[in-house]
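Shown here: the complex without one of its protein chains, the others still in place.
== chain A ==
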Amino acid sequence: MLQQLANGVFAGSIYALFAIGFTLVFGVLRHLNLAHPAVFTAGAFIGIEVAARTAIPIWILFPVVALFGALAGVLVERIAFRPLRGRDDEHFAGLISSVALGGVVIALLQARYGTDPQHFAADYFPNRLFEVAGVRVTLTQLVTLGLALVLMLGLAWLVSATSLGRSMRAVAENPTAAKVLGVNVGRVTAGTYALSSALGTVAGALLALNLGQAGRDLGASIELVGFAVIILGGLGSLWGAMAAGVVLGVAEALTIHLFDSTWKSMVAFALLFAVLVLRPRGLFGHVKVREV
């Protein structure tokens, strides 16, 4: 039982990392970036390739992956969202253009890596096993949890205390007013996407590290759970997404424990459905409901 809870927390921290990148872009720019799962997958593949080619240690690997991610985020915004700005179907068209771009990214991954899943070398990261109070945890899981915590707290600090974060909050509140007051909206937009995708790619690489491998459907497999997390947490709310990620991870683990794995996603979606119908702003969110 305790073991299941722990597993749920680990899984949930990856959900949360995936989801905060997703919800960050929505919270600041009102864009639903459906290319995010593809960027997440790309992060896993890039992580595996960089690890195989350079054998750099893990604490350098993730910053490198994040750099790739930031670059990818800027490109996603330039290609799929910026050209739509000001169009009356902006939000709607953004959904489709980002799906299309996500497809392109996956096709490019296939071009480079083929159709087989890619693996981390077995000895890349020593997967030591610990036992704490009767709960077995691996080193990878600890690294995952630690990194996820550091990144989430870092992001929260960045948004609340830095000048980029202040500009992001200003744009989230009112893009026009922010522009009038001298905020460089173009830069903030690019910065938001860079951060979001950096988080997404790191989350992808982390999941791959946990699984030992990554296939092209890695992002698709987590996409729907990601939706559930951002809604449960309240769209646009960072703290909500973090909490909801863990709640959902634990709920899934408990479902597997009590029923069996085929009912796993039922919990996520039943919870999601109930929250949407009863409390559309999410369990923790207070973001204004905005139309897409």
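Convention: a residue touches a chain if its C-beta (ideal position, glycine included) is under 8 Å from a C-beta of that chain, and two chains touch if they have at least 3 such contacts; residues count from 1.
In the analysis below, contacts and distances are computed from a predicted model.
*Asks:* Which protein name, taken from UniProt, belongs to the chain you can't see among "FeS assembly protein SufD", "Branched-chain amino acid transport system permease protein", "Peptide synthetase" or "Protein translocase subunit SecD"?
*Replies:* "Branched-chain amino acid transport system permease protein"
*Asks:* Can you tell me which of A:V99, A:L164 or A:L211 touches the chain that was removed from the display?
*Replies:* Once the missing chain is taken into account, the touching residue is A:V99.
*Asks:* Just to verify: which one of A:L2, A:V150 or A:M266 makes contact with the chain not shown?
*Replies:* A:M266
*Asks:* Kindly state which of the options A:A107, A:A121, A:V150 or A:L258 is in contact with the chain not pictured.
*Replies:* Residue touching the chain left out of view: A:A107.
*Asks:* Over the whole complex, note the residues of chain A touching the chain we left out.
*Replies:* 26, 32, 79-80, 83-84, 87-89, 91-93, 95-97, 99-104, 106-108, 110-111, 115, 220, 223-224, 227-228, 231, 235, 262-263, 265-266, 269-270, 272-273, 276-277, 280, 289-292
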